[in-house]
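Of the protein chains in this complex, one is absent; all others appear in place.
Each chain carries a letter (A and B) given by its place in the written order, and its residues are counted from 1.
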Amino acid sequence: MVDLLIIGAGPAGLAASIEAASRNLSVTIIDEFTTPGGRLLGQLHEEEKDVWWNGVEEAHTLHEKAQENGVELLLETSVYKIQQEDVYWSTHTSAGIYHSKALLIATGATEQSLPLPGWTLPGVMSIGAAQVMTNVRHVKPGEKGIIIGLNALSFAISRELRLCNIDLEGFFLPPDHFLTTDQAKPLSVLNNLMTLSHLAPMNWMRLGGKIANNNRWIQKQTLSFYPKRGINIWQTPVHVRKAVTSINGSTQVESVTVVDLRADGTMIEGSEENLEVDFVCISGGLAPLTELIGLTDLKLIAIESLGGYVPVHFEDMRTEVTDLYVAGNITGIESAKVARAQGVVAGISACIHSFNLRNDDALEIAMEKVRKERAEAKLQFHPEIEKGRTLLYSEKGEVQYG
Amino acid sequence: MNNFRITDHPILKIPSSRSVISFTFNGVNYNALDGDTIASALLVNGIRAIREHEESGQPRGLYCNIGHCFECRVTVNEREGQRSCITKVSNGMDVQSSKKLPTPFKKEEAQYG
Partner (left out) sequence: MTKDVIVCRCEGTTLEEIATIAAEYQCSAREVKLRTRAGMGYCGGRTCRGFIDYIVSHHSNHQELTLHHRPPVRPIPFALFREVNDE
């Protein structure tokens, strides 16, 4: 029996463990992966000129601090089931059953896919898979690849792949069908790219965003004059009017078929062309990984700006279920810095609400830090994150959850 | 072996002295470096098709690389259903990919007489 069990050793889980353990709670973290850090491990962004956010080092720092505070870390261990007993939680894992007074679920996010013909071929992978392969395993996913899906995640990771000297044919749209909808239509993709205009390194978008700023006529003009060879982002051409219609190969990826699109998204007959690649990255964005929440009485609520269904929770990371806390991307898709700050809140909150620690101003300071990280985030996944958070935190108790 | 191994990087520190270990995949011997997962070791050895789909026999490989999708599952030292993307290679490890299974009750494939 430990005081606090944390599922997920990402930025949120590790940060929470440090806060709780430094306040004398006994803490165990469980994670499936081989290395602590979660999604942090893949991240490598240049925040300002020559100033890099190095996720591997950030993870290492958090892990060391957790160790110094006596946190027990169980890696390569999968959780199958959680259940609240009378006064404790039992967590069933591949390494046995663990009991804890309080439970923090910090399972992060999972990648969304964009199904298309040929996507089961070996060599097709999620964009996050390619990121982990290069930045964690130090192995290239292939010689020459293509990225399907234009979004903040694929742009950020493309640069990481380029840092490893991987040849990228470009960013292309997925084929337009029922499950790809908004991510396949040139105009809606362009709209979405404009909302990312705050992303510092992308000068053309910043400019485009300033000019266009929700002016539909200008957006349509931009689309009409969009250069056929694409506009480069970190040396990789971005195509908003070309879609991949199939991935081809007998036993693994050999090529992709791409087609030109009109501004309205319809295909131009006869424009099909085959591009030789040996790997394909699919980038459909991230969504909170809530399967363990589904085993509790906690309700989920759909908030688009937070990435889909998120567990209903308070701003101090408590939930309506006694001794159950959530933190990090399971509460909404945001940067690792926000997740880490949320972890600090959750760790302190668990001490106060489950272990009667005196509520000094530490909790409020930690919550303020989350708001600050959110406001200053360099990588924002959705333009209306703050609105989503406000909806969730301000109307507590009044919202009707279906 | 291809040249997929990243040996230097402008920002990341790449460990230089990793020991060479060996493992078998479907009975064939391959080398890996200490710290490799089964999936990364297979990839540097030029192997993308990690298993066959049980029914169609289509090749499948790594998809999510963080243990979520189970597409890269293999049998490791006779334990089935191990995810090659989150299982580290160890010296002498025996890795087998799952193969197409018989479907005797499926109409179009049923054998009569």
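FYI, a residue touches a chain if its C-beta (ideal position, glycine included) is under 8 Å from a C-beta of that chain, and two chains touch if they have at least 3 such contacts.
None of the values given here were measured: they were computed from a predicted structure.
Enquirer: Quick one: which of A:K81, A:K144, A:R262 or A:K372 touches the chain that's been left out?
Expert: Of the listed residues, the one touching the omitted chain is A:K81.
Enquirer: Mind pulling the chain A residues that touch the left-out chain?
Expert: Interface residues of chain A facing the absent chain: 78-81, 83, 90, 92, 94, 97, 110, 112-113, 115-117, 119-120, 175, 177-179, 245-246, 287, 291-292, 294-295, 308, 402.
Enquirer: Could I get the residues of chain B that touch the absent chain, sorted low to high?
Expert: These residues of chain B touch the chain that is not shown: 53-56, 60, 63-64, 68-71, 73, 79-81.
We take it that only the chains that are shown with their structure count from here on.
Enquirer: Contact residues on chain B for chain A in the complex?
Expert: 4-6, 9-12, 14, 36-37, 40, 43-44, 48-50, 53, 58-68, 85-88
Enquirer: Taking the touch rule as given, give the residues of chain A at its contact with chain B in the complex, in rising order.
Expert: Within the complex, chain A touches chain B at residues 32-34, 44, 52, 54, 56, 76, 78, 110-111, 120-126, 128-130, 132-135, 137-142, 163-164, 251-253, 289.
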